[in-house]
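For reference, the structure is listed below as structure tokens.
Removed from the display is one protein chain of the complex; every other protein chain stays in position.
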Amino acid sequence: MSRNVAVLAAAATPVGRLQSRAGDELQNVEHEILGRLVIQAVGEAGIDKTEVGSLVFSHPRVYTQQLYFATFMANYLKLTADAQVVEVMGNGMTGGLAFDQAMADVASGRADVALALGINMETAAPTVEHMNRTMRTTGDIDFHTPFGFTPISWYAMDATRYMHDTGAGRADLAAIAVKDRGHAALNPIAQYRQPITLEEVLAQRPIVEPLGLYEVPPRSDGAACIVLAAEEVAVKLGRPYVRIRGRGFFHEGAHQINESGGDMTAFVAAQRAAATVYEQAGAGAGDMDFAELYAPCTIVQILVAEALGLVPRGEGWRAASAGEMQLGGRIPVCTSGGCLSRGHPPYVTPLYGMVEMVEQLLGRAGRRQVEGARLGITSSELGNYNAALLHVMEAAA
Amino acid sequence: MSRNVAVLAAAATPVGRLQSRAGDELQNVEHEILGRLVIQAVGEAGIDKTEVGSLVFSHPRVYTQQLYFATFMANYLKLTADAQVVEVMGNGMTGGLAFDQAMADVASGRADVALALGINMETAAPTVEHMNRTMRTTGDIDFHTPFGFTPISWYAMDATRYMHDTGAGRADLAAIAVKDRGHAALNPIAQYRQPITLEEVLAQRPIVEPLGLYEVPPRSDGAACIVLAAEEVAVKLGRPYVRIRGRGFFHEGAHQINESGGDMTAFVAAQRAAATVYEQAGAGAGDMDFAELYAPCTIVQILVAEALGLVPRGEGWRAASAGEMQLGGRIPVCTSGGCLSRGHPPYVTPLYGMVEMVEQLLGRAGRRQVEGARLGITSSELGNYNAALLHVMEAAA
Amino acid sequence: MSLEIVKVDGARPYPPRVSEFTQTFWQALADGRLITTRGVEDGRLTFPPKPFCPHSWSDRVEWVELSGRGRLYSQTVVHAAPAAFAAEAPYRVGIVDLDEGLRIATRILDDGAAPVLDGPVEIVVLAYDDGPLFAARPL
Partner (left out) sequence: MSLEIVKVDGARPYPPRVSEFTQTFWQALADGRLITTRGVEDGRLTFPPKPFCPHSWSDRVEWVELSGRGRLYSQTVVHAAPAAFAAEAPYRVGIVDLDEGLRIATRILDDGAAPVLDGPVEIVVLAYDDGPLFAARPL
């Protein structure tokens, strides 16, 4: 990076069911929800709207009626920009790419202040119809989809293989769901906050074996806005901020499976991106105080934590069961409650990850605060973690 | 920019009707078309696939069945990337943003080689149905679309106002269509190559008054891939290349109309972006040897040429009628044939503009070669040119 | 300052969405009043109405009634229409600068002849069976 980038503020709606049905007399419209968040976040940052130079949106879902949403929003907010106004799209990485692009605009000097923002509305679409579309996302529609693969079926196959290779049992994976719910119970913007037991998780109906209902993500709507700026802007403002210490990306040139074989549960892309981000940050896995990972299923959280070196390879399930990944443990993971309990509005899920980073690093996470949180890592992904985008951030009080 | 960026090569399919109908036994699939172009462009660049670090795609149309197209393509081509793999979207600016993002990845040092690429397939969708969607793009769906505004209706209102303000007649605008067809006749990848007369243009049925069928863009499919690299990579290769000299962007915080009023035909965003790009390039409008503009209608080409200072404000119609904007004229504009005759596959149209820049600046434009072309400017837009993205490039033989 | 209400048979071809916030506007329109929001602090108008002032981002806004008078800035006739509007084509749309300094886009009611740019227009309510829209009519 050519200059340091700070995160000044973040705002998000509680995750849940926001989308109106087509016939509803009064409609929840995206621009009103997101507009409010932009004004809130920029206000909290202490920035004037004229200072914003870049608007990087996560592309909205197909259900969003107002198309060319980014430029529509620039008009709605009467927000000029001299760096760029753009929507980015990359599956589960979408929100991460928005953040990353806003960061790049600041780092390169194109903009002094940039917004990464977006809204994901989808819960009014019935799940079986929604899946008719999402099955076309996570696989080759001619050579995978005709067999009936769904997005989370790939993660389920990760689980099957991982259990075979490591000896982990179903309960060892399910422990992640219990832990995440415990975190969500402490997060006011989480979708599911009622604590659950391991027995309850194991008793749920199967969705994609061996994963049951509580081990796969719920359907969620959400919206968020993150304010990034040159560190010199942050310093002038004189308030606590978050400094981005490093960024790593890798795409392994595969989608769901690698035709050349290999260890599917190794999440090679996350390993490679981690090497880069730790090098840039000048810090290693052992230096992280917490991690907010993009992990739509229990198994994914274990595999990403392993790939990032936060827990030993093949031993993540033991770390989870031993409580190492929970608040108060050695390396708290997904203190927000994660995809499973904070909720998973896919295209903005990584932005919710950034929100949690900011809350933790500014010491504003309330009852779920990681004590002494100084350094954290966040992730997002394409496919079955065939690509990973990572950011390491630190508190700059 | 932190380091100079070169364009090494470009490949594109002839613009036309490529999309299959749903029922066709054999389907033209996007990944086969685009995959071929990637291999061709990277091959012509003299680059090995392992050197590519960034893949920036224009988001495909909603008709594209294979979703998460970018990561699917990375797999199809077995192309790893350590900078990013992303789809970008911004209306008529989409292809321009892909190019711009690939450039930024190289400039910042994230990647030594980056691809800007994409495919736009839409012609199998009947126009009246297609417009049911596009009317939701270029306006507020609650406060504009209910009145029946279509994307090109805004340009038509530019024309009405411009004629009122300047005294230009319909024939003065229509002259652009004749000129562009003359250029397209010399372009092997143009969609419409049969020369037309002014009388023929004026005799076409009205589409959005005062514009008739030949003054508005055709429906088109297309695909392109541009190879960008650090200038040091280009120098090492020892072949002619194109150097990017400057980049300008501005969004006026409005969408189609500005609620605060003002001169709608001034294209303020293009004026502001032009000031930036000329400053970065260290060259002015008068230094440009040619321009390849994003101009979906005759009137737009005149107004952008004026906003960029290529012709005097309010006098572009005189310059057009006097032949100044045609090949051999003072400042040839849209030597490719432009949106009207080269064709207009919207999300990749700006990439076709880059293809023309490369052909002209490398002296490979054949019978439509601008003699001594050293410096050129290209544009793309959001809305009714409420935002503009400009690049100035030069030949580096 | 009541607007003329013109009855139109049938439903709106592409009805606007109504949110909890914008319902105030649409209800007023149905009653023959064109209203929008104004920033309380800076007195600046916006259209469409918004729950905040887009100029200053203040959330202190108030509803105000507009005169419904203005001048025609530009216009066109749409011949090639989307499926939703095919039955109405060709139809005239335009851009109007309201006397209060707001630029809006709307349908133009005419007697077939092209209206004169910069000429005065008035806003009328189009009362469809399923709800209101508005339009500008040359004076």
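Just so it is clear, A, B and C label the chains in written order, and each chain counts residues from 1 on its own.
The working rule: a residue touches a chain if its C-beta (ideal position, glycine included) is under 8 Å from a C-beta of that chain, and two chains touch if they have at least 3 such contacts.
On a predicted model such as this, the values are computed, not experimentally measured, just so you know.
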item	value
For the chain not depicted, the shown chains it touches	A, B
Option touching the unshown chain, where A:256, A:271 or A:326 are the choices	A:256
Residue touching the undisplayed chain, where the options are A:73, A:115, A:190 or A:208	A:208
Contact residue for the chain not shown (choose from B:77, B:97, B:113 or B:382)	B:77
In chain B, positions touching the absent partner	25-29, 32, 35-36, 39, 42-43, 49, 65, 76-78
Missing-chain contacts mapped onto chain A	127-129, 131-132, 134-135, 139-150, 153, 156-161, 164, 205-210, 256-261, 264
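One rule holds in what follows: only the chains that are shown with their structure count from here on.
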item	value
Chain A and chain C, separation of their C-alpha mean positions in angstrom	41
Numbers and ranges of chain C residues touching at least 2 other chains	17, 46
Residues within chain B bordering two or more other chains	140-142
